[in-house]
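Note that one protein chain is taken out, while the other chains of the complex remain in position.
A, B and C label the chains in the order they appear, each numbered from 1.
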Amino acid sequence: MTFFHDAIGLEEVTREGGTVYLRAADEFEHHSLTLTETDSAGVDHIGWQTRKPEQVAEYADLLTDHGVDITWVDDGEELGQGDAIRFQTENGHQFEIYYEMEKPDPPEERRSRLKNRVYTPTKTNPIAPQHIDHVQIWEPDIVELSEWLQDVLGLEVIEYYNLEDGSRWGTWLSASGFKIDVAVIHDDAETATFNHTAYTVDNSNDLFDAYDAMKEREIPVDGLGQHSISRGKFCYARDPLTGHRIEFSDSGYFVLDPDWEPIAWNETDLEDRQWMGGFDGLETVDY
Amino acid sequence: MTFFHDAIGLEEVTREGGTVYLRAADEFEHHSLTLTETDSAGVDHIGWQTRKPEQVAEYADLLTDHGVDITWVDDGEELGQGDAIRFQTENGHQFEIYYEMEKPDPPEERRSRLKNRVYTPTKTNPIAPQHIDHVQIWEPDIVELSEWLQDVLGLEVIEYYNLEDGSRWGTWLSASGFKIDVAVIHDDAETATFNHTAYTVDNSNDLFDAYDAMKEREIPVDGLGQHSISRGKFCYARDPLTGHRIEFSDSGYFVLDPDWEPIAWNETDLEDRQWMGGFDGLETVDY
Amino acid sequence: MTFFHDAIGLEEVTREGGTVYLRAADEFEHHSLTLTETDSAGVDHIGWQTRKPEQVAEYADLLTDHGVDITWVDDGEELGQGDAIRFQTENGHQFEIYYEMEKPDPPEERRSRLKNRVYTPTKTNPIAPQHIDHVQIWEPDIVELSEWLQDVLGLEVIEYYNLEDGSRWGTWLSASGFKIDVAVIHDDAETATFNHTAYTVDNSNDLFDAYDAMKEREIPVDGLGQHSISRGKFCYARDPLTGHRIEFSDSGYFVLDPDWEPIAWNETDLEDRQWMGGFDGLETVDY
Partner (left out) sequence: MTFFHDAIGLEEVTREGGTVYLRAADEFEHHSLTLTETDSAGVDHIGWQTRKPEQVAEYADLLTDHGVDITWVDDGEELGQGDAIRFQTENGHQFEIYYEMEKPDPPEERRSRLKNRVYTPTKTNPIAPQHIDHVQIWEPDIVELSEWLQDVLGLEVIEYYNLEDGSRWGTWLSASGFKIDVAVIHDDAETATFNHTAYTVDNSNDLFDAYDAMKEREIPVDGLGQHSISRGKFCYARDPLTGHRIEFSDSGYFVLDPDWEPIAWNETDLEDRQWMGGFDGLETVDY
């Protein structure tokens, strides 16, 4: 919690049974991150919210039809969340699909006077990020996984990046339809791992402020700059205790066009994958 | 063009037959605004893009079923745009529905080295707004229009505002699903009119820069601040020649939740409809 | 303290004998503001620091030569401050001149890891202003006072503003030589009064954040925008309890030229004294 609450600035919603539920300051959901005490650092699962209530059951059937083993998670087992299913991808990404999620109910003295805002921002952590933006996952068979995410889960490709030899290095996909929600990066390891969770900040000044906050707390930072792909401006902080990495991101651009054509990058297009600054955060954590 | 191009910073895409096609710097479409020389100032129509190609014809049928007269606009009649339909709402809002829109093709020396960006921003107008954000329209029968926009066109209500006597003063709706795309404001006039078009800027510094640019050109500004509804930070400029108003907006918050419940405001909730600063731009233009 | 500490974000340095000593987050002095409990709201005095230690005594002699009654304030009477003199101007401004001031000594857990910074900014109030910028005082005989400030105290005029009838409305002077430190505004009242103290913030985003913080605490704000004179961007908050007004200011421009020629404004030069936005904070407090 020193890292996730004090440094990163996530709000602690509640605790139960060894699990802490966290939410970013401008999120309208019960929580967007949970932390559970364990012996070894790792990611338990990534959750996806469906657009309609009935789609959880529909995905359950669809996944079963595709030969995927699903497990039902009962309403309330994860606090604030309705019935959900969990399953894993071929190489081991742990996913959850749910629809119902309680609305936030902050304490009176922390609540904003604006009805369309949850917290009074000036009574939260100065570096409080706004909302969850995307996750980055690593995967040996990236082309297959990307196609599966499109064909089965219904995600759309926003950008992709090929190495000079023509092999795929990364694919950036959208579940929401208007922004990148997951980045899938090639990794030579045999099993899938998890690189980072990104939370949004408002602008470049906030990135510098976030970096500054990490330095004052002696928390390692893995870079500052802007990615060419996604145009996201970034600053990465890493929890010294668990190795979990949080990206502060300005979220890049939004996809406003239903006829979006995926941006096709080749390694030779630009001199660097970072348009500005540098990034050196290559460690991942297991599921 | 002194106003829309030189001052506001929209890019001139092309001209044909007395019509100028304009686009904001970070739009991935052929154009987002057209200006046609006429004897009197007014808005010709508001265009809506469908999610899928077949939906233009589906809307044509649906609208006809609802007793609305539609007119087909052939592919290319509006440059860069495919087949479209035009029609008007009960009180006179002029709408167009289309799907196909050409992608932008900026001149080589203006094109960004980033494949996911259209223009090199530092070779555009310093005050160049990013993309079209929303329109605000005025209407005598706001409850009926809002319901029609939901039931027939499929828009969703994000926020609404009631006066102390319980009557509806405004409704903010989304077509895209993740942000407010149209604000419908009550007006005692008998027919529908048009108040402004909003284009996004990145942050509060840019709002001050936009305001500054207007002042240096002696263009009237109708306010600076933040709306309570939508949380949009704003600065409004008005074309001295035509009375058209452009809002520079930071776009407020994004709706990331499929289970969004409309924010219900009452006039008594806050002391002012502006959370910060002030706005005094009450003139509208006719269709 | 609800206003000055909780809302404005000044640091409480210490308390003694009914007086609270306050300092802004990035000030390298013991304090920049003191608050003393009294029956009626008012300003006790405005302090000026000399460039050299011996100048306090020199000013004592000089002022006595000019027929001004001075009172010595002993080292430590105002905590952290060395020997000082107090006196009042013809119409009643209460001034103090000092040289010695202790350096800040924040508690270990609040201290920055940077040796050239006092506090860890991310552990202070999110809206913490940086340092004191200027004061604005009101005065019936503004031309005489301005000349006295130049001739006796050695201040320099940076800008001045004449009404259309040729009479002086305001003079902006510098004690430091590189920025405006005091604004003297004409007032028809018979005696001198005090309008506001300005503290700096870094940029326009911070002005919006400061305004937002005031709104969440239901503290009245007297405007947002940019002054034509000084080019200072501003947001004014007023303590509901005492009527004291604090300006959040971006400090305008810096005077880097030793051969600066005062900017001479006439009421007819621009349509408004505010280049952007509006200001309506006309109440002053007595000495």
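What we mean here is this: a residue touches a chain if its C-beta (ideal position, glycine included) is under 8 Å from a C-beta of that chain, and two chains touch if they have at least 3 such contacts.
Here the structure is a predicted model, which means the values were calculated and not measured.
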{"item": "Absent-chain contact - pick from A:207, A:229, A:256 or A:285", "value": "A:207"}
{"item": "Chain C residues touching the omitted chain (full complex)", "value": "26-29, 49-52, 99-101, 103, 113-117, 131, 159, 176-178, 202-203, 205, 228-231, 253-254, 256-261, 263-265, 269-270, 275"}
{"item": "Residues of chain B in contact with the chain not shown", "value": "112-113, 120-127, 202-203, 205, 209, 212-213, 215-216, 218"}
{"item": "Hidden partner chain, residues of chain A it touches", "value": "203-205, 207-208, 211-212, 215, 221, 224-226, 233, 275-278"}
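Methods note: only the chains that are shown with their structure count from here on.
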{"item": "Same-site or different-site touching of chain B by its copy chain C, using the half cut", "value": "same"}
{"item": "Dominant interface by contact count, named by its two chains", "value": "A-B"}
{"item": "Chain A on chain B, rotation in degrees - Cα superposition, rounded to nearest 5", "value": "180"}
{"item": "Chain centre separation (chain A, chain B; CA means) in Å", "value": "31"}
{"item": "Chain B: positions in contact with at least two other chains", "value": "203, 205, 275"}
